[in-house]
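Dropping a structure here in structure tokens format, bear with me for questions.
Only a single protein chain was left out; the remaining protein chains are all shown in position.
This part shows subunit A:
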Amino acid sequence: MAIDQFLVIIGGLGLSTLVAWYFWFSEKKAVKIESSDSGIQEAIIKVKGGYTPDVLIFEAGKPIKLNFIREETAVCTEEVVFSDFNKRATLTPFKIVPIELKIEKPGEYGFQCGMGMVKGKLIVQ
């Protein structure tokens, strides 16, 4: 086996491992949302190609208000769907669109765009 072939194999396998690790196993940075004085846990989520932040930590049983701001007109992110709560909102570009939830049961609840290309997660503790 030629040296270049050997290098390609090693490189390819290494790269594959890196891809798998980065997308599947690496720890995602979660943002903990503190509740305000009025008891509402309010967060701003920027929508541009993805959700920033995309993993949010909340406390169970307290009202949650997610303010989405879609900073693009790409149709992909036009809708945000919380299928666990049968909630859907159309995000008007450059406008704040609030979604209000109250989650009693701790757990992980996903949210995503209309076609599931862009995803985020609420972690309720």
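Points to keep in mind about this one:
To be clear about the criterion, contacts are C-beta pairs under 8 Å (C-beta built on N, C-alpha and C of every residue); 3 or more make two chains touch, one makes a residue touch a chain; residues count from 1.
Keep this in mind: contacts and distances are computed from a predicted model.
When the listed names "Heme chaperone HemW", "Putative ABC transport system permease protein", "Ribose import ATP-binding protein RbsA" or "P-type Cu(+) transporter" are checked against UniProt, the chain not shown comes out as "P-type Cu(+) transporter". Taking the complete complex into account, A:Thr73 is the one of A:Ser38, A:Thr73 or A:Gln125 that touches the chain left out.
Interface residues of subunit A with the unshown chain, by the touch rule above, are 1, 5, 8-9, 11-13, 15-16, 19-20, 22-24, 26, 28, 48-52, 54, 72-76, 78, 81-83, 86-88, 90, 92-95, 114-120.
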